[in-house]
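Removed from the display is one protein chain of the complex; every other protein chain stays in position.
When the chains are written out, they are named A and B in that same order, and each has its own residue count from 1.
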Amino acid sequence: MSNIPKCMKAGENTVIEAGAVIGKNVVIGHNTVILKGIKIGDDVEIGANCVLGIEPRQSGRMRKINKSNKDLVIGNGTKIGNTVSIYTNTVIGENVFIADHVSIRENVSIGKGTVIGRAAIIELNTVIGKNCTVQTLAYVTGDTILEDNVFIGPCVSMSNDKYMGAREYTLKGPVIKKGAKIGNNASLLPGITIGEGSIVGAGSVVTKDVSNNEVVAGVPARKIK
Amino acid sequence: MSNIPKCMKAGENTVIEAGAVIGKNVVIGHNTVILKGIKIGDDVEIGANCVLGIEPRQSGRMRKINKSNKDLVIGNGTKIGNTVSIYTNTVIGENVFIADHVSIRENVSIGKGTVIGRAAIIELNTVIGKNCTVQTLAYVTGDTILEDNVFIGPCVSMSNDKYMGAREYTLKGPVIKKGAKIGNNASLLPGITIGEGSIVGAGSVVTKDVSNNEVVAGVPARKIK
Partner (left out) sequence: MSNIPKCMKAGENTVIEAGAVIGKNVVIGHNTVILKGIKIGDDVEIGANCVLGIEPRQSGRMRKINKSNKDLVIGNGTKIGNTVSIYTNTVIGENVFIADHVSIRENVSIGKGTVIGRAAIIELNTVIGKNCTVQTLAYVTGDTILEDNVFIGPCVSMSNDKYMGAREYTLKGPVIKKGAKIGNNASLLPGITIGEGSIVGAGSVVTKDVSNNEVVAGVPARKIK
């Protein structure tokens, strides 16, 4: 474990596999598991009972996963809570905050300064910009784009599969443009775009694209004054 | 621990209680806890930080739990992710895929080839058929039946208690027939039946039975063309 500097502070029962690369002044909580495919920056804090650097697994009935040899990269100054799981081939920027019980899949990127709320889930192939807020228990599906400064309320739900497994279909999640805000427990359908600066009301079901700077609400969501 | 074959590969800090029965070529991740009431088949893979074989606990205000001495049984070739918890007296078929952060209660059965998405929750006394998909963060309540090839979208919510704790009532979750598909974040009320091959739109609230091969959507859900 030559890649681990002496200034690291690790808890009890921490498992750090050979191959992990760990920066300066890193703090790792008790019982956390650091798997081999990981590069942790300086001044990163990680809570207890996490599993970081997970390799994708597959079942016969799931879409094929591209295995890569790329590491999980965690930027300087990022803070990760307790009981968090994160996969390989994902890049987390600097000064990101990831709360407890979060799960983040492979081939994801998360921009500088973004906050991911507790128990939120980020699926594979998703790009999240800078200074976004993804609130507690929100579900950001795979193949989704959140531009910078997006706000995703608590318990927001997204989908990327128009045919719910019934046909061959290129999965496509929502595209949420700069500064848009999605209210709590709203449902977003596959492939829709939410325009820059737009607002989606709590509990809305968004079935088609929303232009820039619009406010929509209801089931299905319609423009409101 | 005479029930553990030599070909098992266990991680660091794994706890395996005496009484656990473990098949051939099983892989168990770091810090995972295997309690005593468990029978694990051959070629099973289990991630890190899981707790498997939990005995039901009870509070005075919850309905009475039937304690049984039956084990948790995990079929050959099944894959279980990280930070998963599963109770005793539950039977998981062959080649099932259970993602990270899932929780499965006692007296549940899950058929061959089914996929349970990350952080989904399966409550007690529920029967799930073969080749079903239960997506991320879906909530499958207690006393529920999912027949074969059912698709439950992300964040779907179900209930089994019509009176929300107010009266004595035999709890009854939904019955979802073969091949039915439930869109993301839909809400299903207690005891309703969703017919074979039917589709429920995202964000719908289903308050009464849906016939076979119908498409319903809205709040409350109505038949659409």
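Basically, a contact is a pair of C-beta atoms (placed from the backbone, for glycine too) under 8 Å apart; a residue touches a chain by one contact, two chains touch by 3 or more.
Bear in mind the structure is a predicted one, so any value in this text is a computation, not a measurement.
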| item | value |
| --- | --- |
| Residue in contact with the excluded chain [from A:23, A:37 or A:113] | A:113 |
| Option touching the unshown chain, where A:100, A:148, A:196 or A:209 are the choices | A:100 |
| Contact with the hidden chain (one of B:114, B:133, B:149 or B:187) | B:187 |
| Chain B residues touching the omitted chain (full complex) | 13, 15, 31, 33, 49, 51, 54, 57, 59-62, 83, 85, 101, 103, 119, 121, 123, 137, 139, 141, 155, 157-159, 164-166, 185, 187, 189, 204-205, 207, 219 |
| Touching residues (missing chain, whole complex) on chain A | 11-13, 29-31, 45, 47-49, 79, 81-83, 95-97, 100-101, 113, 115, 118-119, 131, 133, 136-137, 151, 153-155, 181, 183-185, 199, 201-203, 218-219 |
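Please note the rule applied: only the chains that are shown with their structure count from here on.
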| item | value |
| --- | --- |
| Fitting chain A to chain B on CA atoms, where both chains share a sequence, rotation angle to nearest 5 degrees | 120 |
| Whole-Å gap separating chain A and chain B, where each centre is the average of the chain's CA atoms | 24 |
